[in-house]
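Let me begin by handing over the structure; questions about it come next.
The other protein chains are all here in position, but one chain of the complex has been omitted.
Moving on to chain A:
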Amino acid sequence: MPDNARILYCHCAYAKVVPDEVKNDVLRRLAESGVAFDAVADLCELSAKRDPALNQLVEGVGPGNELRIAACYPRAVKWLFNAAKVPWPEGLEVVNMRVEQAEPIVQILLNGRPTDQPAPPEEEPAAV
């Protein structure tokens, strides 16, 4: 993992939309890996509260300073940040725990997305 890459894990604690076995397995594997990472109970909650913690999480993120987020659909995460008036910088990668399996998710979180596996299509960033 590049030195500056950071990891954010969302536990989606207040709904059953992320499969339990996937999110718990991702959390377990991250804990076992011994890397530093941030974990939040629920990104939706932070967005609804416009929690300043969201701003702190993206501080310094940019090319060469990635933030990899394990959460749900990238489109949902992007607009949750927008709803909280938090900019969506370059260098932000979302991995979808609703549809992907724990093993490849953790590999992307720890090592980045393989170059032969392109990220989901990015929409144009919108003004916040």
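Rule of thumb we're sticking to: contacts are C-beta pairs under 8 Å (C-beta built on N, C-alpha and C of every residue); 3 or more make two chains touch, one makes a residue touch a chain; residues count from 1.
In this text, contacts and distances are computed from a predicted model.
The chain absent from the displayed complex carries the UniProt protein name "Ferredoxin family protein", chosen from "Xylose transport system permease protein XylH", "Ferredoxin family protein", "ABC transporter substrate-binding protein" or "succinate dehydrogenase".
The chain that is not drawn here is touched, among residues A:Val40, A:Leu67 or A:Val86, by A:Val40. For the chain missing from the display, the contacting residue among A:Val22, A:Leu80 or A:Val95 is A:Leu80, taking the whole complex into account. In the full complex, chain A makes contact with the omitted chain through residues 11-15, 17, 24, 27-28, 31-32, 34-42, 44-49, 51-53, 56, 59, 72-77, 79-80, 82-83, 98, 120-121, 123-124, 126.
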